[in-house]
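Other chains dropped; remaining ones untouched in position.
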Amino acid sequence: MTVIKFLSKPKLKNAVLIEGLPGVGNIGRVAVSYLIEELKAKKFATLYSKWFFPFVMLHETYKIHLLKNEFYYWKAKKRGQRDLVLLVGDCQSLSPQGHYEIAEKILDLAEKVGVKEVITVGGLATGELEETGVIGAVTDEKLLKKYEKYDIDFNAGEKVGYIVGAAGLLLGLWKHRGKDGLCLLGQTAGFPIVTDPKAAEEVLNVLVEILNLKIDMTKLEKRVKEMEDFIKKVESLQKKALMDLTKAHEKPEKKDESLRYIG
Amino acid sequence: MTVIKFLSKPKLKNAVLIEGLPGVGNIGRVAVSYLIEELKAKKFATLYSKWFFPFVMLHETYKIHLLKNEFYYWKAKKRGQRDLVLLVGDCQSLSPQGHYEIAEKILDLAEKVGVKEVITVGGLATGELEETGVIGAVTDEKLLKKYEKYDIDFNAGEKVGYIVGAAGLLLGLWKHRGKDGLCLLGQTAGFPIVTDPKAAEEVLNVLVEILNLKIDMTKLEKRVKEMEDFIKKVESLQKKALMDLTKAHEKPEKKDESLRYIG
């Protein structure tokens, strides 16, 4: 039960999917959300799944919303640009196997609307304030040539060795379909910083250059501040909700002598 | 494997589904059970699921019962009233993904018998004795207008931010089907109080007014006392059973030197 509901079915040409779901430092979420706003991209589909947390969020203090991932599109305005599909959302899968199932659904949608390449955006928590810059990984050697002119360090393997969740699986499964993709990871000091506007800006700069876009960056820091409260709240709620869900696992009271073991 | 078995298939007009499954303070369970009794509503379907605890209950010391959710209906007696479907039960899903699957099955049934609106009833444990009153949340802004004349505080988001399990998911998924609903949460001090008759009464008062019903409230406290013993026992059993189930995870005895690691 992973369901995608379409508001419209855009027909795109040679499009790129840019993924920015929640993750380390929320760098992908911040960067892709900012792109959506600045490009005035249009929402065309939502995805919800039994693999998400089993609760609803309240927006504006009273409005009920399922946890969801959302797809936006934007059509190229001039030569050298490409049509875009932008993916953001409230959460990723709660269970390991759900990650694979949701990633497959996302790629099915991508193929259906004309996506040819996938770029995922994430973060790398280095634990050190002075380490910055964008780390990259690709599905194939030929991509390395295509992207080496940008300010990306392709020694990700030395620093990390693996990429967890959507940022990694979307590319691994996309490659399995014989297609190409790029992962961009912003380096950040990591916890307890929830969102790192500087790291998000660095990734955005690379992304904007690759996609040949013109984006006003001056509002980014202000937007990150606005988002941060919401993101902090959601993360706190998810942890709290998960604890509520697992409350049943607590020990029953010792005094209940009438309970005996049976089977 | 979530199965619904029908005893009869009522045809209802413009009906409202009222959900009162176990949850915080058992406020929904108490309120909806009381409605069922006072209205003499008729049972028409039962639901059981592999997502429930894997054990059976013994009623009257010797009769075996699967854990189940039960659906009752009641037909409007006069103008201004609406046909009702009332949902109560022994438990909710044991696993996160089960919550979504069961909620979808419940909504499928609701659509089949003519339900147009969903009202879920739950509790909010504030930890403070002096906080009382009914908190509300809705699927859409227009519902706010419809319900603002009742004694409901629609600032739920400020106090809670999310609604876990059936009380939330039924509405989130119902909204996804393009339909409307309301969640009513009774504020209660919370643990160690198992059931809070006062909080349940407050929610019932609002519910009865919305549904334009006439209900004798004088027996509520007595009924809550009667239910409390049963509820306490079930909750204790569920915790105990869950521990039995996970017993296999205990460490084997240290002395068993003949056991070696292999794979």
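Just a few scattered comments:
Chains here go by letter, A and B, matching the order in which they are written, and residues are numbered from 1 within each.
In this section, a contact is a pair of C-beta atoms (placed from the backbone, for glycine too) under 8 Å apart; a residue touches a chain by one contact, two chains touch by 3 or more.
No experiment lies behind these values; they were computed from the predicted model shown.
Shown chains number 2; the total number of identical copies in the complete complex of this file is 4.
Operating definition for what follows: only the chains that are shown with their structure count from here on.
Between the two copies, chain A and chain B, the C-alpha superposition involves a rotation of 90 degrees in steps of 5.
Chain A and chain B have CA centres that are 34 Å apart. By the touch rule above, chain B contacts chain A in their complex via residues 93-94, 96-97, 99-101, 104, 136-141, 144, 154-158, 160-165, 168-169, 171-173, 175-176, 181, 183, 236-240, 242-244, 246. By the touch criterion given at the top, residues 1, 3, 5, 48-66, 94-95, 98, 233, 237, 240-241, 244-245, 248-253, 256, 259, 261-263 of chain A touch chain B in their complex.
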